[in-house]
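A protein chain is absent from this complex, but the other protein chains hold their places.
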Amino acid sequence: GPAADGKLTGLVAATFTPLTQHDEINLSVIGPYVDYLAEKQGIKNIFVNGTTGESMSLTLSERKDLAEEWCKRAKGKMDQVIVHVGCLSLKDSQELARHAARVGAHAVAVIAPSFFKPKTADALRAFLTQVASAAPALPFYYYHIPAITGVNVSARDVIEGIESLIPSFRGVKFSGSDLVDFGQCVSHRPQWSFLYGLDEQFLGALAMGAHGAVGSTYNYLGCDVQQLMSAFEKGDIVQARKIQFKIQELVTYAIKLGFDVGVNKQLMIEI
Amino acid sequence: GPAADGKLTGLVAATFTPLTQHDEINLSVIGPYVDYLAEKQGIKNIFVNGTTGESMSLTLSERKDLAEEWCKRAKGKMDQVIVHVGCLSLKDSQELARHAARVGAHAVAVIAPSFFKPKTADALRAFLTQVASAAPALPFYYYHIPAITGVNVSARDVIEGIESLIPSFRGVKFSGSDLVDFGQCVSHRPQWSFLYGLDEQFLGALAMGAHGAVGSTYNYLGCDVQQLMSAFEKGDIVQARKIQFKIQELVTYAIKLGFDVGVNKQLMIEI
Amino acid sequence: GPAADGKLTGLVAATFTPLTQHDEINLSVIGPYVDYLAEKQGIKNIFVNGTTGESMSLTLSERKDLAEEWCKRAKGKMDQVIVHVGCLSLKDSQELARHAARVGAHAVAVIAPSFFKPKTADALRAFLTQVASAAPALPFYYYHIPAITGVNVSARDVIEGIESLIPSFRGVKFSGSDLVDFGQCVSHRPQWSFLYGLDEQFLGALAMGAHGAVGSTYNYLGCDVQQLMSAFEKGDIVQARKIQFKIQELVTYAIKLGFDVGVNKQLMIEI
Partner (left out) sequence: GPAADGKLTGLVAATFTPLTQHDEINLSVIGPYVDYLAEKQGIKNIFVNGTTGESMSLTLSERKDLAEEWCKRAKGKMDQVIVHVGCLSLKDSQELARHAARVGAHAVAVIAPSFFKPKTADALRAFLTQVASAAPALPFYYYHIPAITGVNVSARDVIEGIESLIPSFRGVKFSGSDLVDFGQCVSHRPQWSFLYGLDEQFLGALAMGAHGAVGSTYNYLGCDVQQLMSAFEKGDIVQARKIQFKIQELVTYAIKLGFDVGVNKQLMIEI
C-alpha cells in the first residue's frame, strides 16, 4: 500500500495511450494494460494522459474517456492514478480537472502552457492555481518539463510559497536535467514528493534525494528500476550504476531510432 | 476589391479577440471592430483566431463562436476573412476547418503543432494535408512562426511539392526573420501569396518580394503601412524607410513593456 | 575614389587568407589577389583578417604578417583596407591595433570577445574602447556577429553614446539577421557607416538603409552585387531581387556543402 501519509514515492509508470491503426483511442486494451503493469512490472502508480500518453494531441473528449477508463480499471490494482489535465487553454484544463475528480482520480498534474509561455514564476503559479481551484480536493502536482514547453522558470521558483495558493499542492514531476534546481526543490520542501522524469539519469536524481520517478520506460523496465532503487537504498551503488548504465544504453539506442512514442511502444512490446 | 484571381495581397489585420474582464469572449464588440478596421484603417482582409487572437488558449467552442461572428460581421465589408484553425490536436483542427467552411470563411490557415514538434518537412506537410482535407474547397495557408512553435523546418522545404497534397494551397503567413528562406519561397512559387508577419521589418520583406503582410500592428497602424507600401511601390524608398523606422520605434517601445497581447490592445486604444 | 568625407560605403570584400597545404600562410598570393579583386570584381575596399580570413585561428605573428602584406599590396589599388584586430585577449587586440596603425591600415574593426562573453552593452563598449585607445588615429568599426560570438547585445545598444568613449568610431559591420536592430542603428546615427554582412539577404538591409556590405561572396560575386546595388539605387527592385535570388540559391547550395571556408574558397575558384 501507499505511505501512511499518502506521500507519493517509488515508481510511477507514465502510460501510453492505446490507439487503433486509424488513430482512434482503444479503451479495450486498458484493463489488460493495468494488469500487465501490476503483475509483470510491479508498478503501483500510474500517470495517465501525460506526454507519454500523447494527451496534448488528443481531444478533450478523448482525454476524458481515457481518464475514466484508467481510473475504473486501476481500482483495487493501483495505489494511485494521477491524471494529467494540463492544456493550452485554462478553461479546458479546469474542465479536465473537474472531470478527473468526478471519475475517481487520486491526483491531478498540470504542465506549463507552452504556446503563450509564462515568463515569470508568478504568471505560471497563477495558471496552476486556477486549474487547481477546479479540483480543490485532489492532490496537485506541477509537471516540469522545460525542454518541451520552452518555459524557463526554475521549479524551485515555481514552488516558492505555492502552498498558500494551492493548499492541495503535493509535489513535482521533474523532467529536466538541472540537478541544482532539483536538489534545491528537495531540500526546500522535503515533505513534498519530487519525482524524477528523465529515466536515463535517474540515479543522479536519486543521489540528490528523489522520492521516486515517473517515466515511460517503467512500462517495460519497471522491475529493473525497482532493483536499481533497492540497490541504491542498500548502499550498493555499484549494482545501481550497472542497471542505470544498461538503461542508458537502451535509451541511447532508442534515441537513435527517434525515441518518439512509436519507438517507445515498440520497445514495450519487444522487451 | 480583391485581385481578379483571388490572390491575397496587401494588408491583412490579425485581429485581437475581445474579452471581458472575466476572460469571456465578447462577441458584441466584433461588429464595431470590423467597421473601425474598414473605415479608419483601410483594412480589407482579416486573419482571425491567430496568435494575436490568443486562439491557442481558447476552447474549441469559443473559437467557433468567434469565427462565426467575424465571418457574419465582415460580410460585405471585408474582401477576405482567413480563419486560423490550427490546434495541437489534428481532430480539433479538422473540426475547426469544417466549421470555418460552414460559417463562410474565405480561407483557413494552420500553424505547425508545437508540442509534439514535427522534425521534418514531410511530417509537417502530412499534418497540414490532413487538416486541409477537412475543408477542401477553401484556400489554404500555412502559418510559419518558428520562434514560437519551435518547429525548425524552413518554409521553403514545407511548400516543396505541397500542391500535389493540398490542391487548395495558396500561400504562407511568414512570421520569421530569415529572409533567405522567405526569398526562396517567393522566387520558387511566385503565383502563391507570401505575406510577411514581422511588422517591424516588413520593408525588408517587401524588398524580397512580399505580396503583403499579416500583423497585429495593422489594427492601429494600417494607414501608415498602406503609405509605406505605396511609397515602396512608387520607388520612394526614403519615405518607406521613414515610416518603417517609426514603426520600429513603436514596436521596440512596446517590447520593453512586454509586447504581449495586453500591451498591444492598449496601443490600439491609445493610437 | 572614396566619399569626400571618407565615409565607408559600397562593397567591401572580406578576404580569405591564402594558406599552403601545410596550413602555413602564403603571402605571395596576396599581390595577385588584390589585383584580381580590383580588376575582375570592381572591389575598392577590403576587410582583412576577419571571420572569412580565419583570423581567430591564426597566431598573432601570422595576423601581423598578413595585415602588413595586405596593406602593402593594396596601396594605390584599394581605397580602404580595414584590418580586423579582435582577439579573445584584450592585450593581443591592442597589440594588433597598434601594429595595424604602423603598417598603414585605413581602419580597424573589432569583434566581441566570445569566450568570456560580455553580458551588457557597457561591458562590451569597455572592451572596444580599450582596443580603440591603442590606435586612436584610425577609424574604428564594431563587428557585430551574434550567431558566432554568442554575445546577445543589440548593436543599437552597443553604439549608444560610443562616440564619447571612442572618438574615432565610424560604424558597424552588421552580420546578423535582426533588421529591426539594424534599422534602428541606421536611423539613430545616419552619419556612420552601417555595412551589412549577410550577403544572402543584403537586399533587405539595403531597403532598411544599409550604406554598403562586407562579405565573403564579394570575392567572386562582386560584379553581381554591384549590379544589385545599382539596380536598387535606380529603383529597379525587380532586377535587384532577381540578382539577390540568384545569390540566395548559390549560398543555399554552398550551405548544403558545409559553407565553411574551404567550400567558400572553392567557389571562388570555380565561379
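Per-chain numbering from 1; labels A, B and C assigned in written order.
Throughout what follows, a residue touches a chain if its C-beta (ideal position, glycine included) is under 8 Å from a C-beta of that chain, and two chains touch if they have at least 3 such contacts.
Because the structure is a prediction, the values reported are computed rather than measured.
Chemist: Under the definition given at the start, what are the shown partners of the omitted chain?
Modeler: Within the full complex, the chain not displayed touches A, C.
Chemist: Of the listed residues C:6, C:32, C:136 or C:150, which contacts the missing chain in the full complex?
Modeler: Among C:6, C:32, C:136 or C:150, only C:150 touches the chain that is not shown.
Chemist: Mind pulling the chain A residues that touch the left-out chain?
Modeler: 177-180, 183-184, 186-187, 200-201, 203-209, 235, 237, 240-241, 244-245, 248-249, 251-252
Chemist: Under the stated touch rule, tell me which residues of chain C contact the chain that is not displayed.
Modeler: Listed in rising order, the touching residues are 23, 54, 56-60, 62, 88-92, 113-116, 148, 150, 258, 260.
The criterion applied here is as follows: only the chains that are shown with their structure count from here on.
Chemist: By that same contact rule, can you tell me which chains touch chain A and chain B alike?
Modeler: none
Chemist: Which pairing of chains gives the most C-beta pairs in contact?
Modeler: Chains B-C share more contact pairs than any other pair.
Chemist: Calculate how many whole Å lie between the centre of chain B and the centre of chain C, each centre taken as the average of the chain's C-alpha atoms.
Modeler: 37
Chemist: I'd like to verify one number: the distance from the centre of chain A to the centre of chain C, where each centre is the average of its C-alpha atoms, in whole angstrom.
Modeler: Computed from C-alpha means, the inter-chain centre distance equals 52 Å.
Chemist: Please list all residues of chain A that touch 2 or more other chains.
Modeler: none
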